[in-house]
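Note that one protein chain of the assembly has been removed; the remaining protein chains are unaltered in position.
Order of writing sets the chain letters: A, B and C. Residues in each chain are counted from 1.
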Amino acid sequence: MSGNRLKNKGLLIDQNKPLEFTFDGKSYSGFEGDTLASAMIANGEMMMARSFKYHRPRGVYSAGPEEPNALVSLRSDGRLEPNCTAPTVELYDGLDAHSQNAWPSLSFDVMAINQLFSPLLVAGFYYKTFMGTGQKFWHFCEHFIRRAAGMGKASLDADPDRYEKANIFADIVIIGSGPAGLAAAKAAAPSGAKILLVDESAQFGGSLPEEQGNIDGYDANEWAADTLKTLSEIDNVTMMSRTTVYGYFDDNTLGAVEKVADHKAVPENFEPRQRHLKIFAKRVIIAAGSIERPLVFDGNDTPGVMLANAALRYANRYGACVGQNVALFTNNDDGYTTAHQLKALGVNVTTMIDAREKINHGLCKDSSINYITGHVVTSANGGKSLSSIKVAPYDADTKSIGPQNTINVDALLVTGGYTPTINLCSQTGTPAIFNDEIQSFIPGRANRPWLAAGAIMGSFDLKASLEDGISAANESLEALGLPPSNMTALKVNGQNPVAIPFALTVIPSSNKSAKKFVDFQHDVSVNDLNIAHTEGFRSVEHLKRYTTLGMAADQGKTSNMNALAIMAELRGISIPEAGTTRFRAPYKPVALGTLAGRDIGNHFSAVRRTPMHNWHMDHGAEMIEAGIWYRPRVYKKSDETLTDAYIREATAVRNSVGIVDVTSLGKIDIQGPDAAEFLNRIYANAFLKVAVGKARYGVMLREDGYMFDDGTSWRLSETQFLMTTTTANAAPVLSQMERLLTLNWPDLKVHVSSVSDQWAGMAVAGPKSRDTLNKIITDVDFSEDGLPFMGVTDGSIGDMPVKVARLSFSGERAYEVYTPTHFGTAVWKEIMKAGEAFDITPYGTEALGTLRIEKGHISGPELDGRTSMADVGLGKMASSKKQYVGSSLKERSGLIDQSRQTMVGLISHDHKPLKAGSHVLNGTENIGHVTSTTYSPALEKFIALALIKQGHTQIGNTLSATFPLKNERNSVLVVEPHFYDKEGERLYV
Amino acid sequence: MSDQLSIKEVRYQSMVLIKSWPDSAQKTDAILAAFLGIDALPVVGDFISQNDIYFAVISPGHFMMFSNNELLCSEISKLFSADIASVVDISHSRCGISLNGKNSDNLLNKGIAINLTDDDLPGMSVLQSSIHSIGIIMFKLQHDDYLIFSYSSFFDSFYAWVIDSAEEYGYALT
Amino acid sequence: MIIKCPHCGPREASEYTYIGDASIQRPDHNDTDMEKWSDYVFMRENPRGAHMEHWQHTSGCRSFVKVLRDTVTHEISDVTLEGPWQAEDKS
Partner (left out) sequence: MSRYSAFSLIKNALSGHKNWKRTWRAAEPKPHYDVIIVGGGGHGLATAYYLAKEHGIRNVAVLEKGGLGSGNIGRNTTIVRSNYILPANTRFYEHSMKLWEGLSNDLNYNMMFSQRGVINLAHTPGQMDAFARRGNAILLEGVDAELLDTEEISRRVPGLYTGQNTRFPIVGGLCQPRGGTARHDAVAWGYARGADKYGVDIIEHCEVTGFIKDGDTVTGVKTTRGDISAPKVAISVAGNTSTVMKLASIDKMPIESHVLQAFVTEPLKPLINTVVTFGAGHLYISQSDKGGLVFGGDLDGYNSYAQRGNLPIFEHVAAAAVTMFPNLARLKLLRNWGGIMDMSMDGSPIICTGPLPGMYLNAGWCYGGFKATPAAGWCFAHTIANDAPHALNADFTLDRFYNGRQLDERGAGPYPAHQ
């Protein structure tokens, strides 16, 4: 096998700009403009990979993304990228590529032994064996199967590159820039509509460079260059190459990937490697062209066997010659054009084999080529590289072959016709239609605002493609209410003949253990289709799943049509009757990094910070997430453990005074004449008669009667409340209130608005809390009459306005001080200064937990969405004199069943800490779980809250709290969940 | 508009929401028009800016004003009785940036799926949306010239997103 | 999917919160019939085809819209504003 570089050929390469690259460590050279595939072919290296299951040698088969065989790994470390199709890898200086799925080397691969076992490794073999007696045998076998399977290796290092995202808007998106796409763009551009023309390859023009015909007097390639130049000067036209539309989603939203820097060694500064485009299109024209179809014969996967049009592109665009002695096997006229073009480019085509008996002999116009008609290639031989083919006469009626003779060739080009690339059209849900002439499916009539144009519609000749493009443009303009283009049909002559294929499914062969591949990448042979058929997997869906045909990285681009034809033949029905499966996004594999963009790592989702965040960080706070807020958990001194810290903080509150940041609580402004009535309908307890200047603790139920949220609402005036909610439920509470007001109670005149970010909030708690605030809030009367328990008043610290509410979550005398957000840190510092005399201590969520557990107040762990008010001891708060959200379903038998779990307190007997998530056993019966635990400085014991079956009946009993995960067990005394200062005297100390 | 993408933090002394009801819409509109000294309020999705007061119509009966005049909120709340409209002081709940210059549209379109070209979103338009799941309100003054506010607690995350998105184009912090 | 908000114009569905079936009728606030409430809270027609549903434009103007959408093709054929305000016809 000796490929070489054709002297001064290759439209895309620059022969005086050499590039160095390595493949499996061996160094080669190519030119600027080469792809990895074209450079390897030019260096005479055809074999580049080992196949998935049988580890058969494989070479380059195509010249585009449909490549089933030549999959390689690129780069290394964090940039290692497996399973890259060699024909789409643009060469750059220093490119480092290596083969996959072969050990120890590509040429000597131990796993090639699978070919010996190939009679066993047929479709579905793994369903019939490896079962052994128990699970162990499968686990043992699976270890090896996973190593043999898979193609490339993934890196364990993080990918260093950046990925960006963009939302783009266009009136008409044209996918594909071949004859149809360019004609459509040229026709639509003058209308002023916003046109976006995208093409997946690095160059625009599609199949035009190989087109023989000329357009309006220009040679096809010149016409393309001229059209592209004109389009680039029209500002309502945007053109993007290296951009693949991979997905067609609802409402004409397209997902696409722009390869920004893949053709460079590394991206430049801040340049993304790839950019994900979400394109919002009013109209779409899909001019995605078609893919040449393989032929199915023994050894058709031998390196050196390649699609004919691909070989032509390698010669014409890259000056890469696939072989010295080339044969071409065709079932349509287009094969002849390709052969003669290759000869003209200097490729030594010696033999043409045409399966058709009767052909128009005008095609055989090169005396140096040996034209053999009515014959088929029955086998390609040579193992790692093609050395000869067997040819035999073919009787189409009996589908049988005559005597074979051998022809020595080093390259065999095959063309079985063209398959329209209908992936995107199929994704929209429009059923495909079978076109008998081209023996392939084409897009059905669009059910959405898109049209298909060109080869994708089966119009394979240049003139039809151009006309398709113009009419698609006009229909799109009309749909947009714009005048049609005045572009007349283009004069075309001398175009390539149309590829009308002669139906050829499986080519017979005399070799009993013939290997005829239908899906190269998943090693699915004709034999596998037969087995699937025999075992009843006959529908197209079953055939695909049983043989894994079309489920590899190329998603059946070159295999689907042949498989459907063979299957229909096995079932004795037509291809349209057999039908086809629906294509799924993506059309081509898409990097996860591209879909993720920059929303990863630290930026995975936004963070909410309180105004005092920096103060906390400067004072040794360890932060913790609450919803998506960050809150201080503890302020650890240098030598303290977490437990030491929270005990110190909680004790300070009990004995003197502490301050905690409560900004993260949800805050909702409720205004309007019916504000009180509204609260009375959504809270379970009464709210109509709350006095102005007073706060009230309220409980909200879900519509199904379970607890939803709790918090205090402060009446600021007759017609205004400030409601607080738990951190996690702020958004759902606001949304439920808006739903009720808009959809169910439009008669209530109430407005609700989020003011969570308007107020910084801090609780000052402890016996010295009043003395602390008294010093700096001089315009508030802190006496019992001036500011009674649950009272709310306005004041100021210096010129900073504050609201002061006498509330207590800790059970101590306490005040919540709210100030507009930007005054937060200043007010916090003033309070800290005022509290110095009383050794004021900042405390975090741990100490807050200790204090509220000692008081038996509920929080998140007790509000797990399955508890009723009665379960947590709040049953009596629910008003019986009014209806409220959830009031009816709260009475369902399951919610008032005596055997429900209710909240109790637990005291650990033997001074061992209790763990949240422990379960409480009554004997051996699991009667509930521990929700919140802490060390209680007030009781000097480890205590907890728990939800246990008929909790109130267990008061006074000793049970055991177990933590089987760490096989620990504590004996605990069950008590009322209100451990400390039951009468609430501390509030008035 | 300068060809350099520039980003500047901005803060206004007062910001206020005004919400009326259908039966008090006429009255509210009239009071606001009088206060602003104009004969008719802008339509939904538009805003006006005159003598340092920005006035925007978010949706029917839902208005937003901001200004560096500290007393704006108290002045406005004196204009309305409780049954006509509600006035909510949100002066501290929003932090903003001014984003202008070349590539402003491209930067925003990294996070917003809304057509920002002039014919789809003319100058003096206001819209609410979200970037990186952060709620924002955006005022388009003219082509490539925006005022964008996020909620205060989200501002660090929002600002980091804007800067990271600007890296590719190069930017100036003014 | 794109929902055309009467106030804000066409916006991606991810700007909205899906509320659900709009054909169910919430019982009167003072109704205490548990059966009726259970029907309202739990039972759905869940049609395969045309479905009348509520969405809230949570990231936008926070208004509620009633959307007629086909649950097989996701095609949206009608969007109307809910609540006391009627959308200005921005011609």
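One rule holds for everything that comes next: a residue touches a chain if its C-beta (ideal position, glycine included) is under 8 Å from a C-beta of that chain, and two chains touch if they have at least 3 such contacts.
Source: prediction; values computed, not measured.
Contacts of the undisplayed chain with visible chains (whole complex): A, C.
Here the missing chain is touched by one residue of A:N926, A:N957 or A:S971, and it is A:N926.
Checked against the full complex, the one of A:D24, A:E271, A:D366 or A:E535 touching the unshown chain is A:E535. Remark: the omitted chain is touched by one listed residue; of A:A42, A:L80, A:I438 or A:V904 this is A:L80.
Touching the chain that is not shown, out of A:P586, A:G791 or A:G951: A:P586 (per the contact rule at the top).
Screening A:L106, A:V245 or A:A553 against the full complex identifies A:A553 as the residue touching the chain left out. Checked against the hidden chain, the listed residues A:A265, A:I600 or A:A837 yield one contact partner: A:I600. Looking at chain C, the residues touching the absent chain are 1, 12-14, 18, 20-21, 34-35, 38-39, 41-48, 51, 53, 69, 71-74.
Even with one chain removed from view, chain A keeps its contact list with that chain: residues 52, 78-83, 119-120, 122, 125-131, 133-135, 138-139, 142, 145-147, 149-159, 161, 163, 165, 247, 249-250, 253, 255, 276, 278, 427, 429, 527, 530-531, 534-537, 539, 541-542, 545-546, 548, 551-553, 555, 584-586, 589-597, 599-605, 607, 624-625, 702-706, 708, 860-861, 864-866, 889, 892-897, 915-919, 926, 929-930, 962-966.
Definition applied: only the chains that are shown with their structure count from here on.
Note on chain placement: the centre of chain A and the centre of chain C lie 27 Å apart, centres being C-alpha means. Chain B has its Cα centroid 33 Å from the Cα centroid of chain A. Counting partner chains per residue, chain B shows two or more touched chains at residues 21, 113-114.
Multi-chain contact residues of chain C (touching two or more other chains) are listed as 63, 84.
Listing the residues of chain C that touch chain B in their complex gives 7-9, 11-12, 15, 59-61, 63, 84-88, 90. Residue ranges on chain B touching chain A, taken from their complex, read 11, 17, 19, 21, 82-83, 86-94, 106, 109-115, 117, 120, 132-134, 151-154, 156-158, 160-161, 164-165, 167-168.
Against chain A, in their complex, chain C makes its touches with residues 1-2, 17, 19, 26-27, 29-34, 37-38, 40-42, 54, 56, 58, 62-64, 73-76, 82-84.
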